[in-house]
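Here the complex is missing one protein chain, while the rest keep their positions.
Per-chain residue numbering starts at 1, and chain names A and B are given in the order in which the chains are listed.
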Amino acid sequence: MSDTEAKVGSSGEVGDGLARSTGDQPAGPAPSADGHGPSLVDDPTLSPVTDDVAVSHHTHTPVPVVKGHTAHPDATTTAERSPARPAVSGIKLAKIRHTQDRIFRGLAGGSGLAIVLLVVFVGIFLLALALPSLLANQDNFLTSRNWTVAGNELRFGIAGLLWTTVLSSVLALVMSVPVAVGVALCLTQYLHRRASGPVSFVVDLLAAVPSIIFGLWGLTVLGPFLSPAAEWLIDNVGWIPLFSRSVDPKGSVFVAAVVLAIMILPIVTAISRDVFAQTPRDHIEAALALGATRWEVIRTAVLPYGRSGVISASMLGLGRALGETIAVMIILTQPAPNSPFTPSIFAGGETFASKIANNAAEFDSPSKTGAFIASGLVLFVVTFVVNAVARIIAERGHATS
Amino acid sequence: MTTNRLATRTLSFAALAALATFGLAACGSDPTGSAQPASGPEGGNGSGLGCPDGQLSAEGSSAQANAITEVIANYNGQCGDKATIEYNPTGSGAGIKSFYNGLVDFAGSDSALKTEEKDGVVEADKAKERCEGNPAWNLPMVVGPIAFAYNLDGVDKLVLNAEVLSGIFNGSIKTWNDDKIAKLNPDAKLPSEKITVFFRSDESGTTENTTKFLSKAGNGVWKDEPAKAWTGTGEGKNKSSGVAEAVTNTKNSISYMEWSYANDNNLKMAQLDSGSGPVELTGEAVGKAVDEATVKGSGNDLALDLKYAENAEGAYPALLVTYEIVCSKGLAADKTAIVKDFLTFFSSEETQGSLEELGYAPLPEAMLTKVKTAVGAIQ
Partner (left out) sequence: MSASSTTQAVAFQRPSGPRAVKNVLASVYVIAATVLAIVPLAWVLWSVISKGFRLLLTSSWWLQSQRGITPRREGGGAYHAIVGTLEMALICAVIAVPLGVLCAIFLIEYARGTKLARAVSFTVDILSGIPSIVAALFIYALFITIFGFGRSAVAVSLALVLLMLPVVLRSTEEMLKLVPDSLREASYALGVAKSKTIIKVVIPTAIGGIMTGVVLGLARVMGETAPLLILVSYAVGINFSPTADTMGALPTMINAGRDQAPQLPGYERVWAAACTLILLVMMLNLIARGLARASRLKEK
């Protein structure tokens, strides 16, 4: 009985709970591609749109949106009349089986706990394994560009890896986000709803292509294609260190970044699309009523509303680019060890992930494995920070809207 | 809306059905009677093979992967697929480790079992443990010549030696028309372009053996220890195919790779002069170098010390030898039978000869006899 009462009490959060669901980044499918979630039941109080005004758009008799603890009176009274005393004679109410409830609750809670423990364990475990190698390291882990892990003298550092990883991912982000925002705007503001379905399906299909195929394609098809453009850039702006000539452009960070940009495009597009689709219609209509052109509507109503969502989408895309392994491994040229540092985007390099994968067959000794685990741990931490920032931005943006 | 729903329903059901069909195709099988290559060894069981049944698993060097897969296929062709032999090219180090941990029945390795301690382990001792106290033998089976492939317009014959190669690969020789190169090639029109060097970015036995060759024969120009990871200059590409593709598409470049990759990509290869004049890379020339090697193992353990410098006339000195590391005794009887039979097939003249078109050199006669004796002595 206490369970049921508690449940009813919390049903006052109905409106809030559903409202909250709109802002979270869906890692899974976005069933509400059209912006208004499925109206599961013809009940306007349960429209997922946050705005109270939305209720008036439905043609049903408006029922006040349930917010706060003004719960349905019927539900309360039913709960108060405990199942022990049947409300209507002749109806036998089943006994509430506490054991089954407890078991199920235990199972659910247990799996939640298991997942938390798992994540914590992953972090601690990796740290524990990396620690011996880190302590035995004779170079500064964060600033050294060496990587000598075979044998007894360990000298390794992640400076080179960090640079290449960050450079390729940031470059990918810079190339991908403007395109993704453009596509999302097109899908939500420009295209008719019927057309936007197939187009967004096609863009989502990009996410379905496995990364090894992107790596293969990037190396054999895209690399040669981008070579002339790269050569042109090097010839004309090569005096800027960022664009200076380094290795054969086909295997450069530039090509890898383009492939990464293509790979993270669907993620950023999907989330941005969802965010833009949830721009309150009345904001848009108000702008239109003031005589704004379509672009001005976007500029004044859609983009400000969706800004935090787009930023958090970009962060998620960045996280994905940071962890991409096989495509980068296939494309990037490795620079000779001890070669001097070059900030050029046309240089080769190795990212955390590609270095680990490249040497996967040779995890001979614990110290060697520990060094690779240490670099994996750094990648983990960087990705975690990026994702945390994304979440904070999303939540803060949500709170203000 | 109903037609729409019908359309999407049918679409998803169709997709589901297709998936189910693939699932129902659980009656897949291994390809049987796969087409024999034109130059495969012929003759049914007349070659004296016992063709026992059973399963064999092996792991190790990727340099011999092409050879051993072809030989396994031919062996199965001869024996009617009675034995299942799996070879996994995980790398020499991993192969040896799996061997002495009892996970595989024999290993393929580019270097013989080490007799000194490394990383807390003496490989030879561990292998002996695995073979129940009997020594493990290193049987050289596949000779892989290392080609130095280059891309230079107008230069069809390039003569190099280990010292000059060391200079090129460690960056001290920077342009093609350097004096040191010109001295060996007085007739060639060498351009003044920069030399682009490519190397293997993934750890590889080919790198290790190339650097062994450079450090032993290079007169001290190559200063680093031989290692699986490259320590010289240049641009690293993933896998031999990456390196070969890079040399093919980049002018004025040079790199090291297995002979088969240079052949398959139609790359020009340098001739090596190890003191007796330039030698072109041919199976025979490599065989001469193998003949000059000293056996550092005892009895039937044929671990070799290759001679990289000052070779006899007509010998091509840059090569790697892949050993099959087997228990001389102590492996389960049924597996031993297959190992013995398979290695007999492997060490036959026809099989060795057939390896040449794959880019390997056949074992020369003297060495081959020793190997055959050793195989025969496996119990």
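Observations, loosely collected:
As a working rule, a residue touches a chain if its C-beta (ideal position, glycine included) is under 8 Å from a C-beta of that chain, and two chains touch if they have at least 3 such contacts.
Since this is a predicted model, take the numbers as computed values, not measurements.
Shown as candidates are B:103, B:122, B:295 or B:309; the residue that touches the absent chain is B:103. Across A:149, A:183, A:253 or A:271, the single residue that touches the chain missing here is A:183. Residue B:358 is the one among B:139, B:164 or B:358 that touches the chain missing from this view. Residue-level contact of chain A with the missing chain is found at 3-4, 7-8, 10-11, 13-14, 16-18, 20-21, 24, 26-29, 31, 37-41, 43, 46, 48, 72, 74-75, 78-79, 83, 93-94, 96-98, 100-101, 103-105, 107-112, 114-116, 118-120, 122, 125-126, 129, 178-183, 185-187, 189-190, 199, 201-206, 208-214, 216-217, 220-221, 262, 265, 269, 291, 293-296, 298, 319, 322-326, 330, 352-353, 356-357, 360, 363, 366, 369, 372-373, 376-377, 379-380, 383-384, 386-388, 391.
Mapped onto chain B, contacts with the missing chain fall at residues 5, 8-9, 11-13, 15-16, 18-19, 22-23, 25-31, 34-35, 37, 57, 59, 66, 69-70, 72-73, 76-77, 81, 84, 86, 88, 90, 98, 103, 239-242, 244, 261, 264-265, 358.
What we mean here is this: only the chains that are shown with their structure count from here on.
Rounded to a whole number, the gap between the C-alpha centres of chain A and chain B is 43 angstrom.
On chain B, the positions that touch chain A within their shared complex are 90-91, 93-94, 97, 119-120, 171, 196-197, 199, 201-203, 227-238, 242, 246, 249-250.
Against chain B, in their complex, chain A makes its touches with residues 150, 219, 247-248, 250-251, 329-330, 333-339, 348, 350, 358-359, 361-362, 364-365.
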